[in-house]
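Excluded from the complex is one protein chain; the other protein chains are retained at their positions.
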Amino acid sequence: MQQILTEALAVAAPRRAGGKVADYIPALARVSADKLGIAFAGADGVVGAGDCDEPFSIQSISKVFMLALALDRVGVNLWERVGREPSGSTFNSIVQLESEHGIPRNPLINPGAIVVTDALIGEEGSADAAIEALLTLLRAQSGDPSIAVDEEVASSESDTGARNRSLAWFMKNFGNLTNPVEIAVGAYFRQCAVAMSCRQLARAGRFLAFDGRDPETGAEIIPWHRARRINSVMMLCGHYDNSGEFAFRVGLPGKSGVGGGILAIAPGHGALAVWSPALNEYGTSAAGAAALEAVVDRTGWSVFF
Amino acid sequence: MQQILTEALAVAAPRRAGGKVADYIPALARVSADKLGIAFAGADGVVGAGDCDEPFSIQSISKVFMLALALDRVGVNLWERVGREPSGSTFNSIVQLESEHGIPRNPLINPGAIVVTDALIGEEGSADAAIEALLTLLRAQSGDPSIAVDEEVASSESDTGARNRSLAWFMKNFGNLTNPVEIAVGAYFRQCAVAMSCRQLARAGRFLAFDGRDPETGAEIIPWHRARRINSVMMLCGHYDNSGEFAFRVGLPGKSGVGGGILAIAPGHGALAVWSPALNEYGTSAAGAAALEAVVDRTGWSVFF
Amino acid sequence: MQQILTEALAVAAPRRAGGKVADYIPALARVSADKLGIAFAGADGVVGAGDCDEPFSIQSISKVFMLALALDRVGVNLWERVGREPSGSTFNSIVQLESEHGIPRNPLINPGAIVVTDALIGEEGSADAAIEALLTLLRAQSGDPSIAVDEEVASSESDTGARNRSLAWFMKNFGNLTNPVEIAVGAYFRQCAVAMSCRQLARAGRFLAFDGRDPETGAEIIPWHRARRINSVMMLCGHYDNSGEFAFRVGLPGKSGVGGGILAIAPGHGALAVWSPALNEYGTSAAGAAALEAVVDRTGWSVFF
Partner (left out) sequence: MQQILTEALAVAAPRRAGGKVADYIPALARVSADKLGIAFAGADGVVGAGDCDEPFSIQSISKVFMLALALDRVGVNLWERVGREPSGSTFNSIVQLESEHGIPRNPLINPGAIVVTDALIGEEGSADAAIEALLTLLRAQSGDPSIAVDEEVASSESDTGARNRSLAWFMKNFGNLTNPVEIAVGAYFRQCAVAMSCRQLARAGRFLAFDGRDPETGAEIIPWHRARRINSVMMLCGHYDNSGEFAFRVGLPGKSGVGGGILAIAPGHGALAVWSPALNEYGTSAAGAAALEAVVDRTGWSVFF
C-alpha cells in the first residue's frame, strides 16, 4: 500500500500546476501550492506518503462528521430539514433554496451543512457543545487528542462569510433555522476551521468504510445503516457540481474541502485522505482527485466494479 | 436467491397502492397496476419471481444500452456533447439546457439521451441502423432473438412527443444535434418502445456487473473502464431528481423507466430487473424500488458497504 | 374632482372583498379591511374622499422618495449599483440577484431599495440622518410637520425581516452594500414604517407630476429630468410582478405598498393617493387599483392616450 500511495502522488504531482489555491482568506492563501500528501487507514493501521503529517484546514470535510453526529442525535427527522439529492448547480447557490422553500438539497452544500450544524446545536445545547462533540469524535477516531479549531481561520471565515449569512437568513425566513443566525454560522465557521493532517483524517473517517465500526476495537461509532447512507450522500453530493466527475473518475464516496483536502471511503477496505491546496474550477483539489484516481486504478476499489 | 426474490416481492407488493400508472399514452395506461415481477441474472444464470416473464415497455432503461453503444462507436468525444453530472431538477427540464448552451447534463435525462441517439445514428448511418444496433445488443445479451420495438407504443410516443421535440429543437439551435429533429426523436421514440421481460432485461444488462464481460462466455461486450463509468452515471443520474433517494435506499447503480421497469447493477454479483407499473411522483416504480431495497437488505450488495 | 373621487370609491368598494390584509406583523394585521380613502393633489390644492385623513403605513411607497433623495445626493452613479429594468418575478426574489452579481434589477424591489437606502446613509452620514432627510422631504411637501416613523411598526418589521436581511447579506457578499447589514436594513425598516394619510401622501408626491417642482411655489424639488425618470421607473417597476397589469389598467406611474396604499402620478395634472388595506395576490391594494382605474376612466389621464 505504501508503494501505491507513493506512485499515486507521483502521478498526481503535475496536476498541482493546473489548480489554484483558495485565496478568500489569508490563512488559506498563504499555504504553498506545492503541498501534496496522502494517507490510507485500513483495518490494521495507517500508512501515508508525502506531506501526510502536516495539518491543513479540513473545511467542508467537517460536514461529513457533523452529519454523522446530527443523525445520531436527531435521527431520521433530520431529513425533514435537509434533502439528499444532488444540487446540480454552483456549490452554495441560493436559487434552489428559494424554489424549495428553504429546504437545502443535501447536507454537503453550505446551506444544508448550516442546517445540520443548527440541528446539532439544538441537541447539544450550545454552539460550543456542538463543536466540542465534533472535536471529541475526531480526536477519538484519529487517536490524537490535540486536534483543534484554528481560531485564526475561524475568525477569517467569519469576516468573509456574507454569503453564508445570507443563506442562513434565507432559511431563517422559511423557518428552517432554530438558533440565531450568528450562533449557527459561528459554529459552522469554526467546524470548517478544524486543522488535521491526512493521517489523522483518514483514521478519523475509517469507521465509514467498516459499517460504522472501528475495525481495530470493533466498537460501533454509528449504526451500519447510517454509515451506508452517509456514503451514498457523499457519493452523490460530495463535490458540489463536480460530483458526477468524481464518481466517474474515482468511483468512491468522497468529500472535498477548499483547503485542498479530500476524504474518500473505500467500503470494506478503509479510508483515504489526500491533500493538495490547488483547486480545480469546482473547488476540488486537482492533484488530490488525480491521486485518488491513481489509487483506485491500482487497487480496483471503485464501488462500480 | 429464488427465495430472496420472492420475499422481496412480498415486501414490495403493498407499495403498488401508493403509485400511479403512466397514462400519457394508451398502451401504457392500460397496463394493470397489479403487475409485479423481478429477475436476477448472475454469473451462472437467471432466476425470477412474479410477473418476470411478461414483456413491458422498457422506456428510459433503453438509454443505458444506447449509451454503451454510442460510447463504443464514438469514444470519449461523446462527452463533449453531453455531461455526466446530476441534473438536479425535473426530469426533462429545459432550464439547465439554456444556461449550459445546449449541452445536456447527462445521458440519462431526455435531452441527453436524444443527443446520444443522434450520435449513434451518425455512426450507424441511419435511424433504422441505430435501432437495429440496439436490438442486436439486447437480443444477443438476453439470448432472445424475438426482442422488438412495440410499434404501437412508438407511434403513441411520437404523437405525444411535443416536449421532446422542443428539447431537440433547442439543442439544434445550439448546434448540438446533427440529424434532422424528426429523425433523431423518431429513433428515440422507437428505442423507448422496446418491450422486454424482467428475465430478458436482467440478462441483457448483466455485462455491466462483470466489468463489461458476459460471465458465461467471457466475451468482452464493452471495455471494463466503460462498464465502470456507465455504472457511475447510472448511480448519480439514473432516476432524475430521485437519484439521491435511490442511492440512499438501494445503493446500486440503476435506471428506471416510466413503463415501471428498473434495471439495477450489483457489481461483481449480477443484474436485477424489476417491474411494477405504478410510479412514484418522480416517475420511478414505487414497488420496484422497494423490491430492490429488500433484495439489497438481504444480500448486502449495496456498493456502500 | 371631488365627485370623481367619490364615484371612484363607490366603484372600487366591492373589490375590498377579494383582497387580503397583510398579516405578517400585528400592526398591519389589525387594520380594518373596510378602510378606503383617496386624495388628489393638483396644482392648486388637495381634495379627498373616504378615509383620506387616516394615517396608514406607507411601506414600499417610501422607496420612491428615497430614490429621489439618493439620486439628488449621489447622482447618476447610483445606477451603477442598481438597475432600472422590470424584475419579472416575485417581489423580492433572490434569483436574479444571483445571476446579476448582486446588482438589483431596480430601486423599487426590496434589494434595490436597500441599496438606495445604503447609498443615502453613505451620503447623509448615518441611518438616522437618512431617515431624517426622508421625513424632512415628506413634511415639507405634504405641509405637515407631524409626519413620523411608527416605531412599533418599524420594530415589528425588524423582527420579521429575515428575508430582507438575507438579501442584504447577499448584496454584501457581492460588495454592493457599504454599511453594515443591520444599519442598512434598520433604516429600511424605519422608512417603510412612516405613517401618512392619503391627503399627505398625494401632496408629498405632487412634485413628480410637475417636472419636479412644487406647483404652488414654483420651487424645484428635483430637476425635471429626474422627475421624468423616476416616473418611468415607477411605470415599469412600481408593482413588482403586477406592473404590467397596473400599466394596462391604470396607465399611470405608480407605487404600491403592503400597507394598502398606492401613489400614482398623472404628469401635468397631479398626484393621486389611495388606501385600502386588502391586497391582491401580488401585494397591491385591490380596491386601490380599481379606484385609480375609475379615476383614469373619468379623467382620461392615462399616459397612453
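Here are a few things to note about the model shown:
The first chain written gets the first letter, and so on, giving A, B and C; residue counts start at 1 in each chain.
Criterion: contacts are C-beta pairs under 8 Å (C-beta built on N, C-alpha and C of every residue); 3 or more make two chains touch, one makes a residue touch a chain.
Bear in mind that the values here come from a model prediction, so they are computed numbers and not experimental data.
The chain that is not displayed touches the following shown chains in the complete assembly: B, C. Contact with the omitted chain, checked across C:N110, C:N231 or C:S256, is made by C:N231. When the full complex is taken into account, the listed residue touching the unshown chain is B:E98, out of B:D53, B:E80, B:E98 or B:E220. Although one chain is not displayed, its contacts with chain B can still be listed: residues 93-95, 98, 162-163, 165-170, 172-173, 181. Within chain C, the residues in touch with the undisplayed chain are 83-89, 96, 105-106, 211, 224, 227-229, 231-233, 235-237, 241-245, 247-248, 251, 253, 267-268, 302-305.
In the analysis below, only the chains that are shown with their structure count from here on.
Of all chains, the one whose Cα centroid sits at the greatest distance from that of chain B is C.
Remark: chain A and chain B have CA centroids separated by 32 Å (rounded to whole angstrom). Residue positions of chain A touching 2 or more other chains: there are none.
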